[in-house]
Each structure stands twice: as C-alpha cells, then as structure tokens.
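A protein chain is absent from this complex, but the other protein chains hold their places.
Note that the chains are named A and B in the order they appear, and that numbering of residues resets to 1 at the start of each chain.
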Amino acid sequence: MDVANWLISTVSRALAFGVPLLWGTLGEIYAERAGVVNLGVEGMMILGAFLAFSVTQSTGHPGFGLLCAALVGGIAALFHAFLTVTLRANQYVSGLALSMFGLGLAGLLGRGWEGKPLGNPLPSLSFPGLSQVPVLGPMLFQDQTILTYLGIVLAVLLWLLLFRTRWGVAIRSVGENPATADALGINVALVRYLCVIFGGLLAGIGGGYLSVAYRPSWTEGMTAGMGWIVIALTIFAAWDPLQAIWGAFFFGALYHLSYRLQAFLAPELLKLMPYLFAIVVLAISGLGGRRRRGRAPGALGLPYVRGER
Amino acid sequence: MRRLGPFLLEPRLSPPRSVVFGVSILAVVVALLAAAPVFLGYGLSPWQAYAKIGRGIFGSWPSFSEVLRRATPLILCGVGLTLAFRAQFWNIGAEGQLLAGAVAATGVALFLPVPEGLRLPLMFLFGFLAGAIWGLIPAFLRVKLGVNDVISTLMMNYVMGYIVEWLVHGPWKGPTMRGFAYTDAFPLSARLSYLPGTRVHWLTLFLGVVLAAAVAFLLARTRLGYEIRVVGQNPDAGRYAGINFAVVLSLVMIISGGLAGLAGVGEVAGIHWRLRSPAQVSMNYGYTAIIVAWLARGSPVASIFTALLFGLIFAAGDYMKTTLGLPFQITGVFNGLMLFFLIGFDILMFWRVRIAQREKVWTSQIGS
Partner (left out) sequence: MVGSAQKGPAPTARPTLVSLRHITKRFPGVLANDQVDFEVRPGEVHALLGENGAGKTTLMNILYGLYRPDAGEIWVKGKKVEIRSPRDAITLGVGMVHQHFKLVLPHTVAENVALGLKGTPFFAPARAVAQRIRELSERYGLPVDPERRVWELSAGEQQRVEILKALIRGAEVLILDEPTSVLTPQEAQELFKVLLRMKEEGHGIIFISHKLDEVLSVADRITVMRRGKVVGTVSARETSKEELARMMVGREVVFRLTKAACKPGEEALLVQDLYARNDRGLLALKGVSFGICRGEILGIAGIAGNGQRELVEVLTGLRRAERGKVLLLGRDVTNRSPRFLSDLGCAHVPEERIRMGIVPGLSVEENLILKKHHRPPFCRWLFLEPRAIRAFAQRAVEEYAIMTPSLRTPAKLLSGGNIQRLILARELSGRPAVVVAAHPTYGLDVGATEQIRQLLLRQREEGAAVLLVSEDLEEIMELSDRIAVMFRGEIMGIVPAGEATLEELGLMMAGEKRVGAKG
C-alpha cells in the first residue's frame, strides 16, 4: 500500500511539475520549427512568473495574472524576434541576453514581493466522479489545475496544426528552407515573428504557473533553470509536440523525485539530477544516431536574407 | 543598395576596425541611456546617478581598485571564451568551470598535505585542470555524440553549482563555521596577497593579462591558432584541410575551461579564503564573461578592456547598493540590455550609409 501511495503521489506531482516544462517546450518547438532558437525561455518564464504573481496578488484574479504573464512573455519574445529576424543578430546571443535581462529585471522588480505567499492561487480542479476512481483518480484527477489538462490538449492541437494544416506546412517550410517558402509567396519574417511570439506567450504562462499554481509565492530565480531544460526537451522531443508531453512529464518526475528522495541522498545532489539527466538524455539520443531521433529543422539558427547565395 | 529616405544604404562585407569600435561604443552608450528609466523608477535622476557613480568610483584609488578586482575573473573567463567562440564552440559554461576551479583550489588549500610554499602554485595548477576537465566534457559530448554545446555547458553550470552547494553544506562544511555554509578558512599559505590598500589579488590579475597576450599570440602565430581560426570560420574547410576537429576543440576547451578555473582559484584564494555558496563565489562572472568576449569581438587582448568595462559596471553596482540604496540586480538588467544593444547594432557595421545624391538616382531612372 505504501508503494502504491508513493507511486500515486509521484505521478500526480510529476504531472504538476511537468506543466511549466510542457508549456515552455511547446512554445519553443514552434519557434524552432520556424527556424529560430530562443534561448530566452528562462528569462521569459521568470518574467511570466513574476508578473503572474504580482498581478494576481494585486487584483485577486489568477486568470488575469496568467494572461499578463503570457503578454510579458510575448513582448519579451517580440524583442528576440526583432533582433534575430529583422536585424539578423545571432540567435544564441540574443536569447542569452533575453535570459540575463529577464532574470535581472524580475529580480529587481520582485524585491518588494520576495517570499510572500499568494492569497488566492489558481484553484485545483475537482472531478467529483473521476477523482474517486482508485489509483487513477488520485494520480490524474486530484490536485491538478486547469493548466495541466489544457497543456495536454494544446499539445495535441499544436501537433495537428503543425502536421495537418496549411499553416503547419508553411511553418515547417520556413524552418526547413526559408528561400523556398519565400519563393512561393510566404512571408518568412511574419511566420517567424508569429512563431517566436507564440513561443513567448506559452513560456510566460509556463512561468506564471510556477508562481500562481505550483508554488504560489514569489522568490527570485524561482524558475531555477527550467527554461534551459525546456531547450533540451525541445531537442529531446524531436520538435514534435506530442513527444513533448511525455518528455515534460518525465522531467517533471525527475524534479519531483529530487525532493522525494531526500531521505537517501543529500538534497543538493538530488537537485542537480534534472540537469545531469538533460545531458545524459541528449547524449543517449546522440548514441542512437540522429536519423532515428529526427532532425533539427534545416534552417534552425540561420537568419534569412532574400537574395543571398 | 537600398534607399531609406534621404540615405543610401550600401552593404559591405568587412567593416573597418574604426567602425567596429565606433558601433560598439554607440551600443554601450545607448544601453546606458536605456537603463535610465530604472533610476527614475527609484526616484533618482539618471544623470546625477551616473555622475555620482563616476565620481565615487574614479574619485579614489581604493574605490577604483574595486574595478580591477571585479575585472580580474572577467578577464580570465573572457579570454577563454574568446578562444572558444573563435572555434565556434558555444561555451556558456564559464560559470561552472570557474566553480570547478574554486573547488579544486579549496581541496588543495584545505586537504592536501603539501609543503606550504607549493600550496598556491598547486592550487592554480589544480584549478586550471578542474576547469579544463569541466570544459572538456561538453567538447567530448559534442564531438562524439552531437550534444548541443549551449545546452551541455549550461547544464554543467547547474551541476557544478549544486556540487558546490553540497560540498559547503555537507562534507566540506567547516566545523568551526557553526551554522554557515562555508568551508573552513584557508591557511595563510593559501591566500593571495593584495595590492596595498586594496582587495586586488594582483597575481591573478597579472596572470589574466599575461594569458590574454599569450592567447592572442596563440591565435595569430601558432599552428594551433591557425587551425582554430579555420575550424571556427568554416568547419568544412577544416575537414577538407585535414584538421582534426576533435583534437582542436579539445585543446580549445582545455584552455578555455582552464582559464575560467584559474579565475575560480583567484576568487577563493584572493577574496573569500574559503569555499562558499556558488552565488557568492561567482556573482555570475561566467555569464558576464560572455558579454565581455562578445564585445571584444573575439580578440583576447580587447577582452582585457571590455572586462575592465564590466568590472566598472560591477563596481558601480556595489557602489549603488551601498551609497544610493539601489539593488544589485540592476547590473543584471544592465548587462542584458548591453548585450541586446551590442548585437542589435551589429548590423550597422555591415551597411555603409551615404546621403543620396538626387541627380544620381534620377539619371538611372530616366536615362535609356
């Protein structure tokens, strides 16, 4: 019985912890599918976390807080898009700048809010019938906010959009071969802007989830490197929204276990587990050969200039 | 050629140095302007604040020496990063490599039974090696398994950060330190001496300057340097020319990581005299060094000067905290802004701007 309980709570918490990773990864998948790496996820998430917290605290509406988180993520991503798409700046450096800036700004603005608990966090949903189902009920239908389920639904929808619609063809083509898309009248810059901004919106919500749902409070640097894990997950998921689901929850489980296993190992060593695993997972997928794992979009990281040979 | 209002924009392939310099200065100035609202937010006039900071820092030798102290780790890390960036290896891991150096130095300082005279040299040696190893791992992962270097180096920072946390909370926690997460203090033989009246551990600073020159020489005049430049600019040409990428990259990361490791040694042996939590040992020097190297545009010698600039920013951060009551996080905001403007302005270097001459444009349209 103990083992069962342990398992149930682990799965349930893995789901909860995987949510910000899932939202962030879905966003990054879209940006990268359009050919733009955004290393600013960490910055966008922390800004989202701060804004969601402060707005919710001030207005009392967690939904509104999350909306603002999405907006600030989107605006931050807009900067990245402007620098990398319009000014053709190096995507890695621009993303790093965004992360530094976001972490700094959130830290600066958040000083007055530090350590305060949130009065009215995002409520958990209750499923009167479903949550009574033995094992599965408490695993999947207790203590989850709407963002858990919305994230999964979103992943499926985004998969459909990417692989079964006109827009998806356009996005993937822009990421694979922008010159071709351009020659067929697709506005490459527009597609890239939209995808990067969309990625920012999702990252903002992912960050907001942390401060209004998962651990309703604000601490400086509370994203603790999740934004970087998102970048790794994007590769790990082979740029596929459906694979992002289990990837995110796998890492959610790792994060959760790094708290749960403290009886056996020093907490600091447990905390480094997700980061170590991110490397290990990428190394293992490298072992299997890149053909099996799916390739990166052909034009990933490259600015597009019409007429350049 | 493009027309923009009265201006003609003409692309150019390689900008002259003066333009690179001018554009970089412009970016720094604009970043300063863009940071102004922060001061307004705290009810200060930005101009007065900048003036006050300037006076405060340049006003006396001890306060100016803080710039040198802050610049020391930045020079070492920055020089290493220029080398890695030249080889197109995205070493975002100077932070972790620095901490690795600090850990190794602490190990030697506290636990290695060696003659006292050898202790400091060994700390530097082992610090270098630890940083080098921490840098080599991502290089290996990239070459053998195709693991993205940005991600692996970043993750290695977190891993090393938590290892340091673990050490200072656990096995290396100093018995004499009571509740604090510190190791014991280093013996005197493991401490670096200061320039008189300052906290500048001159040996590390000296090392940084000398090594910057050495790396510049390496790049320009040695076979390895040549191969680094070839591989970094055109990996396919490197393969074609028979250059072994794995070997070159490994050497690059040994040096790059090693230099960051030296910076770590300097911090624990020069400033803290003990290992403590990573945020205190490093203050994001490893990340800031990315901007240092980027602003130096791959030149090791130039990174001495860009490191001084960021040393100034850090010193200003300290000053603002103590005298103006502003939070230190301002430096983070400022660094981010600076990097934004630097890369955003890059494009200016690749366009020559001229005033369009009316007649010229007309003739080509009318003439037949």
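As a working rule, a residue touches a chain if its C-beta (ideal position, glycine included) is under 8 Å from a C-beta of that chain, and two chains touch if they have at least 3 such contacts.
A quick note: this is a predicted structure, and the numbers were derived from the prediction, not measured.
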Shown chains contacted by the missing chain are A, B
In the whole complex, of A:Glu28, A:Glu42 or A:Asp182, the residue touching the missing chain would be A:Asp182
Which residue of B:Ser45, B:Ser60, B:Ser193 or B:Thr222 touches the chain not shown here: B:Thr222
Residues on chain A that touch the omitted chain in the whole complex? 164-167, 169-170, 172-173, 176-177, 179-186, 291, 295, 298, 306-307
Contact footprint on chain B, counting only the chain that is left out: 1, 10-14, 221-227, 229-230, 233-234, 236-237, 239-244, 364-365, 367-368
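Rule of thumb we're sticking to: only the chains that are shown with their structure count from here on.
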Can you compute the centre-to-centre distance for chain A and chain B, using the mean CA position of each chain? Integer Å is fine. 28
Within their complex, state which residues of chain A touch chain B. 39, 43, 79, 82-83, 87-90, 92-94, 96-105, 107-108, 111, 220, 225, 228, 231-232, 235, 266, 268-269, 271-272, 275-276, 278-279, 282-283, 286-287, 290
Which chain B residues qualify as touching chain A in the complex? 38, 90, 92, 141, 144-148, 150-152, 154-156, 158-159, 161-163, 165-166, 169-170, 287, 290, 294, 327, 329-337, 339-340, 343-344, 346-347
